[in-house]
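Before we start, here is the structure in question, set down as C-alpha cells.
Note that one protein chain is taken out, while the other chains of the complex remain in position.
Letters A and B name the chains as they come in the text, with residue numbers starting at 1 for each one.
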Amino acid sequence: MNVRTDIIKPPKQDIFQSGKFRSIVVQSIVMFLVVAFLGWIVSNTATNMKANGISHGFGFLSETSMFDIGYLPFIDHTAAHTYINAFFVGLLNTILVAVLGIFLATIIGFLVGVGRLSDNWLVSRFCGFYIEALRNIPLLLQIFFWYHAVLRILPRAKNSINFNDHFLLNLKGLFLSRPVPENGFNYLLLAGLFSIIVIIIIYLWSKKRQNLTGKQFPILYFSLAILIIPFVIISFIYNFPITLEQPVLKGFNFKGGIRLIPELVALLLALSLYTAAFIAENVRSGILAISKGQKEAASAVGLTQGQILRLIIIPQAMRVIIPPLTSQYLNLTKNSSLAVAIAYPDLVHVFAGTALMQTGQAVEILFMTMSVYLSLSLTISLLMNWYNSVMALKDR
Amino acid sequence: MKLSNVLRLFTSILILSFGTSAIADTLSDTQARGHVRCGVSQGLPGFSNPDADGNWVGIDVDVCRAVAAAIFGKGGDEKVEYFPVSAKERFTKLTAGEYDILSRNTTWTLSRDAKIGLTFNGVNFYDGQGFMVPKALGVTSALELDGASVCVNTGTTTELNLADYFRANGMSYEPVVFEKADEVIAAYDSGRCDVHTTDKSGLAAQRTKLAQPDEHMVLGETISKEPLGPVTREGDEPWSDIVFWVLNALITWDELGLAGGDAVKSIVGDTSSTPEVKRILGVEGDTGGHLGLEKDWAYWALFEVGNYGEMYERHVGANTPLALARAGSPNAGWKDGGLLYAPPIR
Partner (left out) sequence: MEKKQIIEKRKPPIASIGTIGWIKGNLFSTWYNSLFTLLGIYILYSIIPPIVQWGIIDAVWSGEDRTVCEWYDENKVKYRAGACWLYIKVWFNFFSYGFYPDAEQWRVNLTFIILAISIALFFIPNFKKKHYIGIFLFVGYPIIAFFLLSGNETLGLHHIPTHKWGGAFLTLLLGGIGIVFALPLGIVLALGRRSQLPVVRALCIMFIEFWRGIPLITVLFFASVMFPLFVPQGVDIDTLLRCIVGLTIFGGAYMAEVVRGGLQALPKGQYEAAQAVGLGYWRMMGLIIMPQALRIVIPGIVNTFIGLFKDTTLVAIISLMDLLLAVFTSQANPDWMGFPFEGYIFIAMCYWIFCFSLSRYSLRVENKLMVAHQR
C-alpha cells in the first residue's frame, strides 16, 4: 500500500503568531511590571524611611516595651518585658476572643437557624427578626452599643449584681469563681482519662457489632455511667478534690476567681451575636437543601423525629453548611481586630497600636500583624477543609 | 534573639535603598501653597479645640498661627489649614508630609527626637502628669492607688510614665487604654476606671467635661516632666528654625512686655525704642533674612497673635475654664522664677 504522507502538512507557523510564544511574552511583561512596581515601592519606602530617620529592622522586638497591658489571662507582661512578649500577649488575647466567639456563635447560630424553621409561628418570627436586625447593622456599631451603652449602665464594684458570690457582674467586668484543684485531683484526672479510653473501646466494639449483627448498643447511657461513676467514687474518697475560689472585693478591684473584662464581654457579645445571625442563615439554607424525600423515607422506615434530625438531616445538611460556616469563622477571627475600637488588648490594639506608636516602625509591625492574620485564616481554612472532607459524601 | 535576626535579614533584603532623596524645602512649598499645614489635637480645650463657629483655638493653634503670620505677613494668621489627628497617628502623618508642623501637646523626649525622625522646636507649655480620682474614693495620695484601674490615652508618654510610676512604687494597676481622649473621659466618668491620668493641664480641661466636676479631684503628685512643644520633620533645618524662632519671638515679646494687636503698632515708628526692640521689629538689621523670611516677621507674629503671656491668658489662664494660674508655675518667664527663657534674637 502506498500511503502518501506529504499531502497534509501542518501549516507553517510563524513563531510570533504561536500561542505559546505569545503567552510567554505576555507573562514576562506582567511579571516584569509587577516586579518593577514592587521594586519602585520598596525603593520609595527605603528612601522615605532614610530621609525621615525612621529606623528599621526587627531589633526592637527584643527591647524593653516600657508599657503595661491591662488584661493578661495567659502570660505575664509588665513594662520590663520585651516587645516580642507584648506581641505574644496580644496574639493570645486575639486567639482567646476568636475561639470563645466561634464557640458561642456556632451554638447561637444553630439554635436560631433551627428556630427559624420551627413550626411555632412566634419562635420562627423571633428568629427571623433576630437575623434581619443583626446582620444589617454594622458590627462596629454593635460593639460600641454593647460597650458604651449597655455595659456602662452596670453598677459599680461595690453594688455588683451578685449571684451566690460565685458570679458577680459590675462595671469592671464579669467575675466567676475559679475551680482550684486540691489533693487527690490527679486521681480524678486519671479516672477521667481511663473512662474516655473505655468509652472509645466500647464505641468501636458496638459499631463493629452493629455492622455484623444489626444490634444496637445503648452507648450514650453506658458512656455517661462510665464517666460519672468513678468521678463520684473518687470525689467521695477524697472529699471532693475541687474547691471554688471566689472573687473577693479588695481595695479597688476583685481579687481571685476568673475575670472577664467588660471590653472582652462586649466584644464577645457583639462578635458572636452578629456572626450567629449569618450562621443561622447558613444553617437554615443547609436544612432546606435536604430534599423532603429524605425525611419521608426516614419516617417510612420508622425512625423517630429526633432520630431523623440526628441521623438523616443534620449529617447531610452539614455538607452544605460547612463551607459557608468556614468563611463565617474566618470573618469572626478577622473581625476580632475591631477590639482596637474599644480597649480590649488584642494583637491590633497592643502591637499595631501601642507598640507601633512607641517604636514608630510601621512597616515591620504591620507586616507581622498581617502575617499573623493570614496564618490564622489559613489554619482555620485547613481545619475546616479537613472536617469537610471527613463529612463529605463518600463516593464508592 | 534568633527570630529577630532572621526577620532583620528579611527586611534588609526587602529594603534595598537606591538613591537618596532630594532635600525637602518646606518653606518654599508652604509659600507656593499659600498656607501652613498644621496638625492639632482632636479637641483638647485650651490647647486646640474647635469653637462654636468651627474655628480652631488654643495655645497650640496659636503657635501655628504665629508661624503663618511670620511667613505671610498681615492677615497671615488666617492662612493655616488644621489637621486634627489622634495621638497615635500624629508622628507618622508628620513624617509622611501630610502637615508640616505638629502642634499637639506633644512631649519632647529623647527617643522621639532621636529615633522617630522628629525635631522638637522649643516648649510652649511646661506640663506634668497627674491623677484625677472621684472624691468618694477617699484617696488623698497617688501612693494609695495600689490595685486601681487607670484610664489612659494610648500612644502617649503618659502611658509610659504611668508604668514607670507604679513600678517604682511597687504597686500594681490595671491600665485601660483608649485611642481618644473623649473615650478616656467617658470611661472614667462611668466608673470603668478608678483613676484618670494625663497631663495636669489636660486633667483641668477634661474635668469640665465630667457630669459632676465637683465630685472629682486632682491629686497633688506630679509624676513626670512634660515639656510640650511644636514638632517638625527631621532633615529640614530651615523650616525647623522658623518654627523655633517664631515661638521664641513670642516669648521674647513677653519678656519685653510688648503686647500684640494695635498696641504694637505705635512702637514701630517710635525712634526711642531700644536697639533690641528695633532689631526684632525688623526696623534695624535683618533677622528675617537669615530665616528666609521678610524683615518684619516677628512683628507680624506679635501683631496677629500677641505675645506668649497674652496667648496663655487667653486659652489656659486664670480666667478660662482651665483656670491654670501662670504666676508661680513653670510657664512664667525666667525673671519671675519660671522656666521660659528665649535665646537672644540677633
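Heads up, the rule we're going with is that a residue touches a chain if its C-beta (ideal position, glycine included) is under 8 Å from a C-beta of that chain, and two chains touch if they have at least 3 such contacts.
In this text, all values refer to a predicted model and were calculated from it rather than measured experimentally.
The missing chain, though absent from the display, is touched by one residue of A:138, A:179, A:218 or A:315; that residue is A:138. The hidden chain makes contact, of the residues A:171, A:338 or A:355, with A:338.
If you put the missing chain back, the residues of subunit A touching it would be 23, 26-27, 30-31, 34, 41, 44-45, 47-49, 51, 118-123, 126, 132-133, 136-141, 144-145, 148-149, 334-338, 340-341, 348, 352, 356, 362-363, 366, 369-370, 373-374, 377-378.
Although one chain is not displayed, subunit B still touches it through residues 21-22, 24, 29, 42-43, 54, 81, 83-86, 89, 92-93, 95-98, 179, 182, 208-209, 211.
Everything that follows uses one rule, which is that only the chains that are shown with their structure count from here on.
Mean C-alpha position of subunit A lies 44 Å from that of subunit B. Remark: subunit B residues 1, 3-5, 7-8, 11-12, 14-21, 24, 87-88, 91-92, 95-96, 115-117, 145-149, 154-155, 159-160, 162-164, 166-167, 173-179, 183, 186-187, 190-192, 194, 233-235 touch subunit A in the complex. Those residues of subunit A that touch subunit B in the shared complex are 42-43, 45-59, 61-62, 66-71, 78-80, 84, 148, 152, 156, 171-172, 250-253, 255, 262-263, 340-341, 343, 345, 349, 353-354, 356-360, 362-364.
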